[in-house]
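Missing here is one protein chain; the remaining ones are kept as they sit in the complex.
Here the chain labels run A, B and C in written order, and each chain numbers its own residues starting at 1.
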Amino acid sequence: MAVRVQREDFDLGAELARLREGRTDIGALVSFTGLVRDLDGRLREFELEHYPEMTARALEGIEAEARARWPLQASLIIHRYGRLAPGEQIMMVATASAHRQAAFEAAEFLMDYLKSRAPFWKKETTPEGAHWVDAREEDEAALERWEERR
Amino acid sequence: MAVRVQREDFDLGAELARLREGRTDIGALVSFTGLVRDLDGRLREFELEHYPEMTARALEGIEAEARARWPLQASLIIHRYGRLAPGEQIMMVATASAHRQAAFEAAEFLMDYLKSRAPFWKKETTPEGAHWVDAREEDEAALERWEERR
Amino acid sequence: MTGTTTRALDLRYFAWLRERIGEGGETVETGAPTVRALVEELREREERYALAFSDLRAVRVAVDQELADLDAPIGNAREVAFFPPMTGG
Partner (left out) sequence: MTGTTTRALDLRYFAWLRERIGEGGETVETGAPTVRALVEELREREERYALAFSDLRAVRVAVDQELADLDAPIGNAREVAFFPPMTGG
């Protein structure tokens, strides 16, 4: 039930602890964290551009859709923007439910939508220069499995 | 690459932080946490019995199977035993991979196997008395989806 | 735009569309009824627009901050945004 878009890093453990604090109705808590990868040590800069006026609204829409589809006791989306270093956290989602299947499915649904429907663009700079990360065709395809179930 | 069976609670945030510490090859980190549910406030006691000589071996076998199936940069299973209070953490799994699909699938695989193949038994005591939690048929069925892919 | 009423519309550009056009946004006077017609107007205006919009399959659109189709009517919208496929998460 919360969406945050911010430049600063977040504390994954503290966020997950807060989600279940004082509650006894959650049986399953799933989290996903996206991190800046730099396999070969050649990443000079990583920058996330976004569309501020649209971002929070898009994320809230995605979250509301997940909550309409699965019985969630709690959910959280945090997405950063700006310049990030290799290994840093880019974003997280968390979903809490009575049973594991709902928590897992809702988290995957949120991620699939975030990948292709949240207004963020990644730019990587290596010694060869800067380039905008291409959208992956698999990411667009991943959305289809949720369409079928509507 | 780690399995722990313990009576004490664990620090989910610290465990997840440790998993990715100093690394830049992880793009996706998924965690699942199982919690003691008490929807109606009637749970007096919750106890997890296990088969100590077999538990660690069973969990290590499950983890090795996940690592053989998915390209994981890191994985962790922590499972508690003994008497737990409502809302407490029962167990966690975490999986780290380059991409989200592998991390999600491996975490779900670990959970499906843990549910039906790790030697733990749950006993709940309410004002009506104590009973052993029945295995759910869905949990046994959940294993089948992984068999097909072998 | 002869014969049609024009009005002020805020445009926003992101990622490589912003870089190719050379600015993050601008306000234009337009009478274009749809996003596609608006793109045609921009293309004819200057080379950098023609370049940015050379492959429309690589362009996504939001009208008043909601994802929309290229053939969406602009209607009374205040803002139209252009950007490449999103890469969140």
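Going forward, a contact is a pair of C-beta atoms (placed from the backbone, for glycine too) under 8 Å apart; a residue touches a chain by one contact, two chains touch by 3 or more.
Predicted model, so just to flag it, every value in this text is computed and none were measured.
Within the entire complex, contacts from the absent chain reach the displayed chains B.
For chain B, the residues in touch with the chain missing from this view are 34, 49-51, 53-54, 57-58, 79, 90-91, 111, 114-123, 132-135, 140.
By definition in this document, only the chains that are shown with their structure count from here on.
Taking the mean of the C-alpha atoms as each chain's centre, chain A and chain C sit 27 Å apart.
Inter-chain centre distance (chain A to chain B, centres taken as mean C-alpha positions): 23 Å. Chain B and chain C have Cα centroids lying 49 Å from one another.
In chain A, 34, 111 are the positions where the chain touches two or more neighbouring chains simultaneously.
Touching two or more other chains at once are residues 89 of chain C.
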